[in-house]
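A single protein chain has been removed from this complex, and every other one stays in its place.
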């Protein structure tokens, strides 16, 4: 009810402030008897962590995850799986300058309005450090769906600022995505994106972009009619990620400019006489339920609000002040957001996969 | 769990097939002692109903709502409010031609895959007729929020196909929206939209478009951190509407092309010394919580899949057949979707308004 | 959230005031393709209805159920099943004498305290007429569990006032239970119970009693650890029935007076080499999860508060008045509560049966 819970059957409860003792998540509802260890989680956490390349923040976080419950001798027990990352040196820095300031574009003001109190040490619960819990939980879902039914989650950077990748989604592989630090499988465009990010960092400014996700090999039948359409739950999952401003599935906003005769995907038979569609404008989902085609969607990220340029803003006491972010920050979160999109997609699909078992 | 339920506190359970006996909704969690009668509901249902103008389907539905419970002598009791519309003449037409066919762009295939059975009489549970329940429930939320805290929900047609309205959101009124049958407050553009819809209808084709929503006078503090951000719940609400393919809040997808220094909304004081923002790229929501500015978002609708042109498709027996929709259908649902967007926005906000009372 | 919803997967939303237009229930989450028609529901409703015998109220209710959605051609669709009973002649009687009075033992005062408004026409939402919705929904669960896995729900009257049945649970059958109007399979005791009820009716007083339930042939593995133990959910289900004051499973309160060496049920093998227990003090549930033995529990009902004797009470205006119930009322609800206990047991078990499919 208080917003820290996601999923109905594969169910996450996340906790922790960015500068508190720990960030963590309880994953409840994971099937028993499934192989799971720390490395499975850390592999994904490493894709999210800062300082992994020249274009991400040079802040170091040696985020080591611990599994506190739910796993015995490398097998899940069917009981809640608790994953935790203890924050290091959370008191080492002085954040008192932030105590009374409302940073533009951040949640400082709205948390203060809602709770009359907030953890002002660097974002608290609103910090993007919270997404660590999502990536940890998502690692379980990704592993399960890959091993049990061969699904893969292939998110990548489609656009940084106004630089757009040119892609053939058929040939998309995780290797191509991971082949460069911006996670754009179109190598030539990747080079331009990296250049722009470096240049913008020097200016003390930040950039937004678009992450695209392709979910390979989904089963049909996932999603529930009316309110819990798979597309609706994916939208919620993505829009719950920090800095996300837009979501579209399949042809998305462009579908608004197509005619019915253009947009409808014709049903045909594949070589195994299974029904598929000739085109995939629907993004793999019809009437909210997966039809077995690849599920494809885009997620728009705003430029991070923390910038090195001077900005005017207000204090809690309603005084106008100059504000300029200190320290090291990502000029563009999009490359690090790629594994977060993967994680939230996998969590959402895993939940619907288990939901669908009830009736099948 | 089966997808027919929406909202945690202001909670809807919707039911009914398009050609069954009735469509309806139970609204649970509405505060007691609030004035409510049938006219309050029908006023909104009339905005949604077919045959309200030349550009909507000429199918007639004399949808009269009944309040079966939860209201006594014109006051809500705090008990579940049941709203029902009985379907007229649901057996009068022969739908047997649809029994074994998978219509392109519809949920026929996916329902069959999921349930091994489906109501083939015109869409069943996947029919857009189900949105009637949403509009009925939304009417309660809109009335409550207007009377108690002066909120208004002003959705309108922003774009039909490639024809885009030019607007000043400051002067937006419900009268301007309702002044033409396409519900576009930019009168000149409205004329062009109507023409295009008529022309497309004659071609037997259909059009998509974009509905924009402005929520006026929201309180601050609505929305919960992390997973139940107000923006995430609005996204889910909108993406759950039939034919919706995209959602964006505030600057949305365009934010991806802005720099942080451009996108951040500066905090300033208004004449009453209350904190507001100079721009509203965030769409009234920061870190998932409303900041008191207008909440603004766009919703992309695909062209309706039911078209009068011939299409190739498959039967349940996997035979290729020609299919051409019979009867009268909307060439463009966007004008009738406007009240549905209002309804789902109001339901979502009402739920968060009541949630926020817990802690305040 | 407002208390009208029960079950997580096999999910009921109930609605209706006793003297409003209708009482009904939406059953969501019922598997598709299952045979269901009106008679299946009415068979159980008839067991609950008033005026079925000399010892129940002579009030007549010709409760005919309608299935408004979720079923086509006698098969469930997987969509919400709406069951409704329209109230007849709900305005025929004058209830205005009850408008300002707080009847002893009823919810008049507490509804007024909670909602500042109440439907004073005969109990409103707090009326036991609401249990009609439970019995209707329970009929679906009972039919499903019987046909799919051979489970049977055998509730019966174990005690009326201080008259206690003597029973051998092994030979319990539904025929024996239904063989007399008090639903006590011990015939001799039944005669005494009926006599006492008639005598008490003449005195204008009312009687309580105990309903015992035996669930035959449950699968093992139902129930979730920690908070959603099957025993805990059965307790909630029973305690939510009007007039229920106590619940005990297996040896129940008597277990408090046993020693561990007496109370522990020894595990043995049956002739098919399956593990069973020699005794069943646990009532078929260990650590909250069914072990495959019969599930047995008792439910204590208070005497109905509506009596024909004069009672002093208070009005809304805090005046002391004499109050004496008018009309025809049950002197003892226990016999009619038997099908309600069956229904709530079946609903609870059905929910856990479907929950357990997720992980198996």
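Just a few scattered comments:
Chains here go by letter, A, B and C, matching the order in which they are written, and residues are numbered from 1 within each.
In this text, a contact is a pair of C-beta atoms (placed from the backbone, for glycine too) under 8 Å apart; a residue touches a chain by one contact, two chains touch by 3 or more.
Only a predicted model underlies this, so the values are computations on that prediction, with no experimental measurement involved.
For the chain excluded from display, the touched partners among the shown chains of the whole complex are A, B, C. In the complete assembly, the contact with the undisplayed chain comes from B:79, out of B:79, B:142 or B:296. From the options C:33, C:74, C:150 or C:225, the residue with contact to the chain not on display is C:225. Listed here are the subunit C residues that touch the chain not shown: 1-6, 8, 12, 14, 102, 104-107, 109-111, 113-115, 125-126, 130, 159, 161-162, 200, 205-210, 220-221, 223-229, 231-240, 242, 244-253, 255-269, 273, 275, 281-283, 285-292, 300-307, 309, 311-314, 318, 355-356, 358-359.
For subunit B, the residues in touch with the chain missing from this view are 9, 29, 31-32, 78-79, 225, 354-355, 357-359.
Residue-level contact of subunit A with the missing chain is found at 1-2, 4-5, 8-9, 11, 13-17, 20-22, 24, 26, 28-29, 32-33, 66-70, 72, 75, 77-82, 84, 114-119, 124-125.
We adopt the following convention: only the chains that are shown with their structure count from here on.
Interface residue usage between subunit B and subunit C, two copies of one sequence, is largely shared: over half of the residue numbers at the contact are used by both copies.
In terms of their C-alpha centroids, the spacing between subunit A and subunit B amounts to 27 Å.
A straight line joining the Cα centres of subunit A and subunit C is 46 Å long. Centre to centre, using the average C-alpha position, subunit B and subunit C are separated by 39 Å.
Along subunit B, residues 1-2, 4-5, 8, 14, 114-115, 125 each make contact with two or more other chains.
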